[in-house]
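Written out below as structure tokens is the structure these notes cover.
One chain of protein is taken out of this complex; the other chains stay put.
Letters A and B name the chains as they come in the text, with residue numbers starting at 1 for each one.
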Amino acid sequence: MSGAEAAPATVTAARSAPVAAEPGPLREIWFRLRARPSAVVGLVIVLALVGMAVFADWIAPYDPSATNWGAVRTAPSLAHPFGTDEVGRDLLSRIIHGARASLAAGLTSVALAVTLGLPLGLLAGYAGGVIDGAIMRLTDALLAIPFLILAIALAAFLGPSLTNAMVAIGLSATSIFVRLSRAQVQAITAEEFIEAARAVGNPPWRIALRHILPNIVPAILVQATLTIAAAIIAEASLSFLGLGQQPPAPSWGSMLNVAKNFLDQAPWMAIWPGVSIFLAVLSFNLLGDGLRDALDPRQRN
Amino acid sequence: MSAPGTTKLLEVRDLAVAFETRGGMIHAVNGVSYALETGETLGIVGESGSGKSVHVLAMLGLIPKPPGRIARGEVVFQGRDLLALPDKALRKVRGGEIGFVFQDPMSSLNPAMTVAAQIVEPLRIHLGLAGAAARRRARELLDLVRIPDAGSRLDQYPHEFSGGQRQRVMIAIAIACKPKLLIADEATTALDVTIQAEIIALVRELKREIGMAIIWITHDLGVVAGIADTVQVMYAGRILERGPVDDIFSDPRSAYTLGLLRSLPDLGVRDVRRLRLQPIEGTPPDMRLPPAGDPFAPRNRYATPRCFLEAPPLSQAPGAAPGHLVAAWYDLPGQLARERPTP
Partner (left out) sequence: MLSFLARRIAIAVPTLVLASMIIFALQQLLPGDTATALSGEERDPEVIAFIREKYHLDRPLPVRYLLWAKGVLQGDLGESIRLQKPVIDLVAEKLPVTLQLACLAMVIALVIGVPMGIVSAVRQGTTADYVANGIALWGLSIPNFWLGIMMILFFSVYLGWLPASGYVPPSESLIDNLKAMIMPAFVLGNAIAAVMMRHTRAAMLQVLQSDYVRTARAKGVSPLGVILRHCLRNAAVPIITLGALEFGQLLSGAVLTEQIFSVPGFGKLMVDAVFNRDYATVQGVVICTATTYIVLNLMADVAYFLVNPKLRRS
């Protein structure tokens, strides 16, 4: 009796769902994210960093590349809150501008990795068979070379520059997304609604794009956020080694590289860039952990 | 079946257990009181969420705390309140004086330890047995639970045993220290029907040999009929009815018990069998907001207005056998008589 009443209601709901302006999933994620203080802290720092990078020209008190031989390695003061470096450049301004390299590297390389990895993973998971085998062996091989070592090798052969570092990091991170999207596709393909979509005669590409892709977006989003954190460290590492951002353009990693030669005379040169990297990485990690909890309650412990 | 003794082995008084969750406090057990005699077999029946398993786990300190919490009550076992015992003393009771058999024999044994190691564990902890003596006893126990070729199977791992055999191993572990009480929590639910019957027969035999009392928890009234002296029906964390097994089957006084009996296909109970086989309509109450009245009232077609307002106490059912208790404001036999057309 209750079943007979419920049935039409369900049908109506199903029919009207796509028509509604879809406030559903995104808002839901936002509400769940908001309930987690650590995720909110992460998001706030991320936004602050993005703001810093975008408005660097207006915020920074000095030109980040302007040398001042009269104020070489001066300790933090009112004029230079973070102090100056070995050629008298204002560290605060360089830190603010350095956010650009870090964020650009984090975002671009992960975007590259997703753009390459997601279609390959979809293909492997959906096509199966020989194609799957070939793609998987290739990612296995890529994963066999540790992330940073591969990135260093690529940067070495491509030549040192920020762009090449981003390409190297992006390529090195691709296999993560191939694996993840493949596993997700396989899990979702097994579910009944895909079976149903196939039964009513949807072509494979349509099933992949309309039915499978939307369902794996949350997992990809979480992994992408966490990978941005790893990519920021990787960019800083490459720049620290001299394989990323080339001087005199500011980058937190290359600032540390210089700073380590002046540890005993100007320790502040080493402190601020490190704190910045730490905060950037921490914020993306917090945001990623928070997103994971908000998107997939099953994984929470 | 051995006659129930006369001394109280276990007395549960007003036990209440709650779980703190994100969605609010879940009141899983709400004031359960009963007693168990030495050597008695008590069958506790109820659906999942009735509190039947939670309350026995709670009395032995086996629910995770937090989120679990014992809100009130006493559990007196052989003169001591288990809930007031320090951890160490309670551990001596667990596995020593009270043996436990769980539902899923597939996951209840440690996959990384040999069967011998798992049987020896309680022997070492409670009886101080070690080495060859412990091993000899482990072998005897496997013989006792009728595992063929016990000697060669001691050093095997659980995955090398079938489901029924694993449950036999679990029973061997539970009775290793000759407990006064064996608690079987849905011990045959995960097994095939034929193996179920074998396990029940085995437990009956062991009971005769060891003379322990048994609390047999199940959702299946049919299983209870084959083993229990007394049956206790639980619903929404309360006892709705309790009495000698034959009386419960022939003269149920709670509408919920009646519903359970009606959902049994073939049972030698003439009185209720004539009634149509039917499932119980509706769903159990949300245990975050336990109802003020009789928890079964919303699903009970015989419910009176009072049932919704006030929880009925568990008391002697009028006109029933002594010791047959029911918690109901309505008069089930009267209602049934009125419903049935007079011949």
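Keep this in mind: a contact is a pair of C-beta atoms (placed from the backbone, for glycine too) under 8 Å apart; a residue touches a chain by one contact, two chains touch by 3 or more.
This one's a predicted model, so the numbers in the text were calculated from it and none came from an experiment.
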Option from B:Gly23, B:Pro66, B:Pro86 or B:Pro148 whose C-beta touches the chain left out: B:Pro66
Touching residue (missing chain; options B:Ala112, B:Ala132 or B:Val193): B:Ala112
Sole contact to the chain not displayed, among A:Leu47, A:Ile131, A:Ile149 or A:Leu209: A:Ile149
Candidates A:Ala124, A:Ala236 or A:Ala294 - the one touching the absent chain: A:Ala236
Residues in chain A touching the chain absent from view: 137-138, 140-150, 152-159, 229, 233, 236-237, 240-243, 256, 259-260, 263-264, 267, 270-271, 273-274, 277-278, 281-282, 285-286, 289, 301
Absent chain, residues of chain B that touch it: 60, 62, 66, 88, 91-96, 100, 102, 104, 107-113, 121-122, 125-126, 156-157, 159-160, 170, 173
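Just so it is clear, only the chains that are shown with their structure count from here on.
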Gap in Å, rounded to a whole number, between the CA centres of chain B and chain A: 53
